[in-house]
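Read through the structure below, which is laid out as C-alpha cells, and then see the notes.
Every protein chain but one is kept in place in this view of the complex.
Which chain is which? They are A and B, in the order written, and residues in each are numbered from 1.
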Amino acid sequence: MSVALAVLRKLVGMAVTLLVTSFLVFSSLYLAPGDPVSFLVQGRSPSPAELVSIRKEFGFDQPFLVRYWHWLDAVLHGDFGRSYLFHESVGAVIWARLPASLLLVGVSTLLIAVVGIGAGAVSALRHGTRTDKSVLLLVTVGAAVPSFAAAVLLRSVFGVRLGWFPTIGNGTGFLDELHHVAMPAVALSVTFMALVTRVTRASMLDELGREHVEVALSRGVPRGSVLRRHVFRNALGPIVTVSGLLVSGMLVSTAIVETAFGMSGIGSLLVQCVDELDFQVVQALVLLVVAVFVVVNTLVDLLHPLIDPRIAAGGGAR
Amino acid sequence: MSTTVLQRRPLLGRLRGGFLAHGWLFRTSLVLLLGFVVVALLAPWLAPQDPTLGDFATTMAGPSAAHLLGTDQGGHDTFSALLVGARSSLLGPLGVVVFSSVAGIAVGLFSGWRGGWADAVIGRVLDILFAFPSLLLAILAVALFGKGLGAPVLAMAIAYMPYTARLVRGLTAQEKARPYVAAYLVQGHAPLYVAVRRLLPSLGPTVLAQSTVNFGYALLDLAALSFLGLGVQPPTPDWGAMINQAQAAVLQGQPLSAVVPAVAVVLVVVAFNVVGEQLGDRLARRDAR
Partner (left out) sequence: MTLLSVEGLTVELPGSARPVLDTVHLRVAAGEVVGLVGESGSGKSVTARSALGLLPARAHVTGRVLVEGKDLVGADAARLREVRTSVASMVFQDPRAGINPVRRIGDFLAEPLRLVKGWSRRQAEARALELLAAVGLPDPPRHLRQYPHQLSGGMLQRVMIAGALAGEPKLLLCDEPTTALDVSTQAEILALLGALQRERGLGMLLITHDIELAAATCDRVYVMYAGRIVEEASAADLFGSPRHPYTRGLLGSTPPLTGPMERLHPVPGAPMSLAESAPGCAFAARCAFAEPGRCDQAPPGLLPLPAAAVPSTAAADPTGSADRRAACFRVAELPAVVTSEVAP
C-alpha cells in the first residue's frame, strides 16, 4: 500500500539532493577569484561568437538565480556548455571518453566483488586461522595502498620487468582494450577490495554466530546450503550498503589511475582540464560523479527492503 | 547524582596507560608515527643533501654511499627528498584534520544538543556533503584557486567534516541524556557551559581516534593530488610529487625513486589506520563496560 508512496518519497529526496548539489556546483564558479567570464576564458582567446554566448550565460546582466536556472535548464537538456580547450561541446568531449572509463570501472567492480567478497567470506569461515590472519594483514595494508602507488608497482613489475602488460594507453579492439585495462583495474581495485573484504568478513562473522544458523544445521540442512542461504544471504545488507558508498571514491580514483597509465578517459580528462583551466568540463565532471553517487545510493536504499524485509520500504535509518 | 558527575569526566586519561597492552602491530605503528613526526620536524638538518638541487651527472643512480637510496631522473637525492617530503605529508593532513575536527565538533555539538529541526536540517546537509568525495572537492578547489596545498586542504577539511560531525552528534545526543548533564543544568550552569566544558572533554578521545584515521586518508588524498601534479609543485619535495616525477624512470626500469616514496606513504597510512582503529576499539570496549 504505502510502498509506492515510500519509493516516491525517496525519489523526491533524491531530486532535492541533486538540485542542491547542482546549485553548489554551479555557484562554485563564483568562488573563483575575479570575474567569472574572464575566469572561464582565462589564458585563451575565444572566438567573438563564443564570447557573446558565454557573456549571455554568465554575465552579470541577470540575477544569480536566473543564471542558475538557465544553466540547470541547459544541463537537464544535456548541454553542459563549451570546452574552450577542445572547442567542442562539453557533452561531446565527455561522451567520447566515457566508454574507456566505463570499461575500467566495470572490470574493477567485478574484481572488487569477486575477490573482496570471496576473501572476506573465506576469512570469516576460517575465523582465527592463519588464513584469516593473513587476509586481515593484507586488508590492513591494502586499505592503505593508494592507487598511484599500486600503479607504479604494477607498471614496474608486470609492465617493465616482466613485460606481460602494456604500460600505457587504451588499446584498440575489445581484447586489446581488456589487456590494457587489466593493470589499471587492479590498481584501482586494491583499496576498495580491502574495504569490501573487511565488511564481508565482519558481516559474515556476525551472521555465523546467529542462532538461526545452528537451527538450520540442526534440521539437517547441509552446511554449504546453510552458508549460502542463511549466512551469506543475511550478510548481504552491509556489503551492498558499503559498496554503494564506495562508488564516488572509485569514480574519482579513475583520475589517478588513468593518469598513471596514460589512458584516455573521463578521469584523465578531469586532470587535464584542471591543469589547463577548462572549468566548464571540470564542473560537468564533478556534477556527473556526485549525481552518479546520489543515484546509486538511492537505488541501494530502495533495494534494501528486498535484502532485509524487516526494513520497511518507507523507513530505514541511513 | 554527585557520583555520576565525578565518574563522567574521563578526559584523555581514558587513553593514557596500558599502551603496551596492545599488540606488536600497535606498538610498531606508534613508533613509526613518532619517527615520521621527528623526521618531518628535523628534515632540513637530517637530509644529507638538498633535494631541490639536481645533480645531472648522476641521474637514476642506484643506492650508494653518496646517495643512500639513489637518485631520480633529475639527479635529486631520493633519500633527502624522502626526508624533506615528510614535511608536506605531515602538514597538509594536519591542516585537514585540525580544520575538519574543529568544524565537525562545533557542528556535531550544536546539532546533537539542539536536536529538533536544526538537527534534521544539518543531518540533511551532511548527507549531501557525503556525496562529494574528498579528492573531488580538492580537485575542484585547485580548478578554482590554482595549484598548491592551501585551497585543497580547506576543501578536504569540508569533505572530512561530516564524519566527525556525525560522530560527535551521535555521542552528544547520547551523553545529553545522561544524568550528569541534567545534574549540571539543575545546578544552574548555563547550557553552553555544560556543553563545552563538561560534555566536550568526554568526546575528546573518540574524536581523537576518528581524527587519527582521517589523518591517514587525508595523507593519501593529498599525495594523490600531488601525484596528479595539482598539489605540491616541484622542486619542493613531496611523496606524491616524487612518484609523479619518477614515472619516466619507472618505464626505463629504474623504479627505486618511485618505490621509496610509495612505500613511505603506505607505511605511514597503515600506521595511522592501525593506531586510530585500535584506539577506537579500545574506547568502544571501555565504554561497553
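Keep in mind that, in the parts below, a residue touches a chain if its C-beta (ideal position, glycine included) is under 8 Å from a C-beta of that chain, and two chains touch if they have at least 3 such contacts.
As the structure is a prediction and not an experimental result, all values here were calculated from the model.
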Chains in view that touch the one left out, judged over the entire complex: A
Identified contact with the non-displayed chain, of A:R55, A:K133 or A:R229: A:R229
Which of A:A74, A:A92, A:L178 or A:V215 contacts the chain that the document leaves out: A:V215
In chain A, positions touching the absent partner: 210-212, 214-223, 225, 229-230, 233-234, 307-310
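Everything below uses one rule, namely that only the chains that are shown with their structure count from here on.
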Sites on chain A touched by chain B in the complex: 17, 20-21, 24, 28-29, 31-33, 140-141, 143-149, 152-153, 155-156, 159-161, 167-168, 245, 248-249, 251-253, 255-256, 259-260, 270-271, 273-275, 277, 279, 282, 286, 289-290, 293-294, 297, 318
Residues of chain B defined as touching chain A within the complex: 127-128, 130-133, 135-136, 139-140, 142-145, 216, 220, 223-224, 227-230, 240, 243-244, 246-247, 250-253, 255, 258-259, 262-263, 265-266, 269-270, 273-274
